[in-house]
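Would you mind keeping the following structure in view while I ask a few things?
Missing here is one protein chain; the remaining ones are kept as they sit in the complex.
Chain IDs A, B, C and D follow the sequence of writing; residue 1 opens each chain.
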Amino acid sequence: MSTILLFEQILNGLQFGIMLFLMAAGLTLVFGVMGLINLAHGSLYMVGAFACAAVAAATGSFWLGVAASLAAAAAAGAVIEVAVIRRLYGRDHLDQVLATFALILVFSEGTRWIFGSFPLYLNVPASLSGAVILPGGVAYPTYRLAIIVVGIIVAAGLFALIGKTRIGVQIRAGEADREMIAALGIDIARLYTFVFALGAALAGLAGALVGTIQSVQVGMGEPVLILAFVVIVIGGIGSIKGALVGAILVGLTDTLGRFLLPSLFATMMSESDATSIGSALASMSIYILMALVLIFRPRGLFGATN
Amino acid sequence: MTRETTVNIALAIALLAVPIGAQFADHPFIITLSTKVAIFAIAGVGLNIALGYGGLISFGHAAFFGLGGYAAGILASQALNYEPLVTWPFEIQGTTQMLIIWPVALCICGAAALVIGAMSLRTGGVYFIMITLAFAQMIYYFAISWPAYGGEDGLSIYVRSKFPGLNTLDPITFFAICFALLIAVLGFSVLLTHSRFGLALSAARQNPQRLTSVGVRPFQVQLTAFVISGMITGLAGALYADLNRFVSPAMFSWHTSGEIMIFVILGGVGRLFGPLAGAALFILLEHLLGGITEFWQFLLGMLLLLIVLFARGGLIGLLAGGRGNV
Amino acid sequence: EPVKVGMITTLSGGGAGLGIDVRDGFMLALKQSGNNDITVVIEDDQRKPDVAVQLADKMIQSDKVDVLTGIIWSNLAMAVVPAVTQQGKFYLSPNAGPSALAGKGCHPNYFNVSWQNDAMNEAAGKYVSEQGVGKVFLMAPNYPAGKDMMNGFKRFYKGEVVEEIYTKLGQTDYAAEIAQMRSSGADMIYYFLPGGMGISFMKQYAGSGVTVPVMGPSFSLSQDVLGAIGDAAIGAKNTSHWSKDIDNEANKKFVETFQAEYGRLPSIYASQGYDTALLLVSAAAKADVKDADAFRAALKEADFASTRGKFKFGPNNHPIQDVFVREVVKEGDVVTNKIIGVAATDHTDVYAAECKM
Amino acid sequence: MSKLLTLENVTAFYGASQALFGVNLEIGKGEVVALMGRNGMGKTTTIRTICRMLPHSSGRIFFAGQNLEKMPSHKAARLGLGLVPEGRRCFSGLTVHENLLAASRDGYWTFQQVSELFPRLSERRDQFANTLSGGEQQMLSIGRALMTNPKLLILDEATEGLAPVVRQEIWSAMFKLKDEGLSILVIDKSLRELTAIADHCAILEKGATCWSGITADLVPDITDRYLGV
Partner (left out) sequence: MSSAILEVEDLSKRFGALMASDHVTLDLRPGEIHALIGPNGAGKSTLIKQIVGELHHDAGTIRFNGRRIDDLDAEARAKMGLARTFQVSSLAPEISALHNVLLAVQAVEGSVFRFFKPVIRDKKLVAAAMDNLMRVGLQDRAMVRTADLSHGERRQLEMAIALALKPKVFLLDEPMAGMGPDGSQQLTKFLARLRDEAPILLVEHDMDAVFALADRISVLVYGQIIATGSVDEIRNSKKVRSAYLGEELA
């Protein structure tokens, strides 16, 4: 195996990681910081992708589509928060699980109702198509580099919002003790609606950007949901830095696992056994990673101790 | 008698009456559906011990459901093919006897729950949710890609396992077996929650520090509950394999974990009959709505939303009020 | 004599498009046949094997159907078919042909009106060898159907397989695999990725700058996904037993009426649903479904005008049919497939030999 | 004369069980009022109704000229209620500084000001609130209430768990605040300090006001009867 391929795969892993971060960013806010279990995160991701595809098809402009994805997902998020989530704050956490599970059904089938059962067309805009040549001669898709850039911007923005602003502090305070923060004069309900909508918008943005190089179809949000939870938990709930590091770890593990495990086993056994054991292990790899991280650091890599 | 007890008894009678009525009206499929309700209720009762009483939100109970199912499936299919299950160090034959399959399934699931639980209990809260999911997903992907027992295609067992003196292929008989087991695990669950152990378990959920300071290790209490919980869910898995005469890796998928959890929450977390109420309503809705429109899941979602918004404490809470078990 | 049909297919969730195509094709043919004695019960299996099994039970026990059909996915077929045939009912497969049901597990009451998993790939292997492609790179999801397909390809392929990878089922990002393709030195990529997986892969492949030609069985590039892939698919080849440009009366009628009825181009799944209904109608005209032996014989004759032209059943009740090579082209605004050659004539699968019935 | 806070015959329930049976209370501008009563008599519950953490079911509550009846908690707080709750309730997972920042509103009290009152808090600026010692948490809770720059400071057992020196500091801080014209409603177990600072006292028995008046009238006979001392 050439070093250039290994280098390219490491780059792919990093890129995949940042893409995962982008997909998890909204959930970091809603789940990591506000402490809400939102299973419908994947649905908001799907809403973003569909909004982008529909608007891009209607107007011919990818960028209008991206704007639409933000708007549609944020609106959906705000509606969900006001109509459903807000009524559940005083309840058992598990009621959120049931309610947002119900929302998955509503969104999936609602989307299918509106857009039909067949995947939609959404493709990379001309300005970002093609590949650039990286040092070392690797051709790398421009669009993926653009995703890295957006992912890093989102990470920095979230980090600043949560760690450095008063709003961020108030959200976290609200998670610790909702009644108390209200008694201090903060309109926690409005704040939560805002943050939930922001989280939804981020999910929608990810749906549009990532959906562009994947399949825009009903059900596209489900794997995203699980992956996003994995990423956040590995990094430590509530930590933006953790989510980013977690995402990159997952990205690298998954990519390199897929790439290296089969050839690793090939040195020990027959080719076909190696392929099947290697691929089986590769598909388990991120879960093995998560279990190991949690066994040794029960609160994730950057989770608050205690 | 409290209102909740009345509701519980009514539910049990309803579950018994429906298939009996169906038997007379010659609607065998209603019996199958009722059996499915009973089986998922058993799985839910199992999960409820960990989740409701112990506060251990396991998102990985599909692991036990699937292991129970595969235990039954593999034993039966080996027996049907006359292939020994293990040849070394000594030969073990497959079997189609429920009375052998069940203990085997219980043991396997208990052992798995012991290992998974011991590792998972190092964490807590949301981390526990995710680490249990991780273990279940590992098994899921393993089952999908491991060719020996059919991989993602699953394993057909063609016949239903046997119970001495009964014709298990007769739907109503098989229902009766499942129903009896459901009542048994419900009974066990009542005793458990009111026992010394139940009190310690509920304290471990509410305040582990308090338990420690009276000299009891929360870890041991919670691990025991997790093992019991996994075993009961595994038993349900074994029955489910017999109901379908088929097992597949889908039993291990996170959808299954989610579904069992939804049954418990829908019925009412920590309510004795919650899992039964939840499973019954969900399966009923699935059955009734399916015929109405192609987009029936949209309606299902809407109905579930209404229930969660307006029924505090799940269905049992709606029907019986109160706070549930202490 | 009335025939009651139970259709179990996927109508909700991500895979619904396929089930809907099968259903629409089936119902179209039924409508055109004018046979009012055939009634159909349709249920959604949610793509869950256990639900499918229970629906089969329900249809047999409560709806008292005579014939079942509709399943899209091999794993669901594996769950349902044995249960159905064991209870003496007929099963007509409009899609999915797992090898286990073609060989040892074959059954006189199980008729496959679509294809056996390996078949299109065997034809592809043959075609690719004939074209003189020396090195191929194989990729499929890591599950039995994926392995069936790749094994089928390798069975007839004479060149070198430089790399064979099995990806996670449902995987959405293929950057790592594409990098391996780039560096593998292969002359062709042969892949099987149905549904969303195939869409993701083709889009990413087109953006990667790798120019090795790609080919696959028709599912990877069927009409239901081509719209979503768009121009990125143009030039890719695939093998199929059906194409909308097969030149015969039945097919012309099918393509035209399907478009008129549903406002979209038919996919292979629609054609299979259509053919399945035609087969059923032809058998119902000849024999009473309550007379199982007669009905079985009538089915076996396959006396209907298939959209594929000639169609007959082999000894294991799987089709013997021609396999075409198609290329993705753009006709006006629409991205679609066009036949460019024949990969195999009267092709049958290899499992027939293992089938004892 | 318009009072800052008025409670007229307030009753309240926890679910089905009644906790307040008729509480009357008045606080004028710049006044310090002590709310007394044995354990479980409804002091905290009274405060929860004032701060809208618990709705009252009958009676009326006015603050700063506004009827609080339908007002959500945060709006009432913005009228100028600053609460130091029973049991501190610092935001765990937030640092000391963040705890204060979360509550801050424009006015005299800033992080600077609070640090001067409790130097210990600035020493522990970046420590998580849940790892503070009990007394430190109490200081933080008081500081947090001050950061909202309230018109009425409500202290529910705010000196609980504080070292005598610190307690003295807090009392002297309260005297200072009183001199600056801040109104205070205070619950505390130390009768000595209460009677020193309060203009008026109200005593609760079984959820109802059973005695109220100016502090000078709080004779041993009454404290003995209602407070057991």
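The definition used in the following text is that a contact is a pair of C-beta atoms (placed from the backbone, for glycine too) under 8 Å apart; a residue touches a chain by one contact, two chains touch by 3 or more.
Just so it is clear, the structure is predicted and the values come from calculations on it, not from any experiment.
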Neighbouring displayed chains - absent chain, whole complex: B, D
Touching the absent chain when the full complex is considered, from B:93, B:167 or B:207: B:207
On chain D, residues whose C-beta touches the chain left out of the figure: 14, 17, 37-40, 44, 86-88, 120, 124, 131-136, 138-139, 157, 160-168, 189-191, 227-229
Contact set of chain B toward the excluded chain (per top definition): 191-192, 194-200, 202-203, 206-207, 209-217, 221, 224, 323, 326
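Following the convention adopted for this analysis, only the chains that are shown with their structure count from here on.
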Furthest chain, CA centroid comparison against chain B: D
Most central chain, judged by mean C-alpha position against the global CA mean: A
Euclidean distance of C-alpha centroids - chain A vs chain B, Å: 31
Cα-centroid distance, chain A relative to chain D, in whole angstrom: 44
Geometric centre distance via CA averages, chain D-chain B, whole Å: 50
For chain D, residues that touch 2 or more chains besides their own: none
Contacts with 2+ other chains: residues of chain C: 12-13, 142, 166, 168-169
Chain-level touch network, classified as line, ring, star, complete or other: other
Those chain pairs that satisfy the touch definition: A-B, A-C, A-D, B-C
Residue ranges of chain A touching chain D (in the complex, touch as defined): 166, 169-170, 172-173, 175-177, 179-189, 238, 304, 306
Contacting residues of chain C [partner chain B, same complex]: 11-13, 43-44, 48-50, 53-54, 57-58, 61-62, 74-75, 78-79, 82-83, 86, 98, 100, 142-145, 147, 166, 168-169
Parts of chain C lying in touch with chain A, wherever the complex brings them together: 12-17, 20, 142, 164-170, 172-173, 175-177, 179-180, 182-183, 195-197, 199-200, 203-204, 207-209, 224-225, 227-232, 264
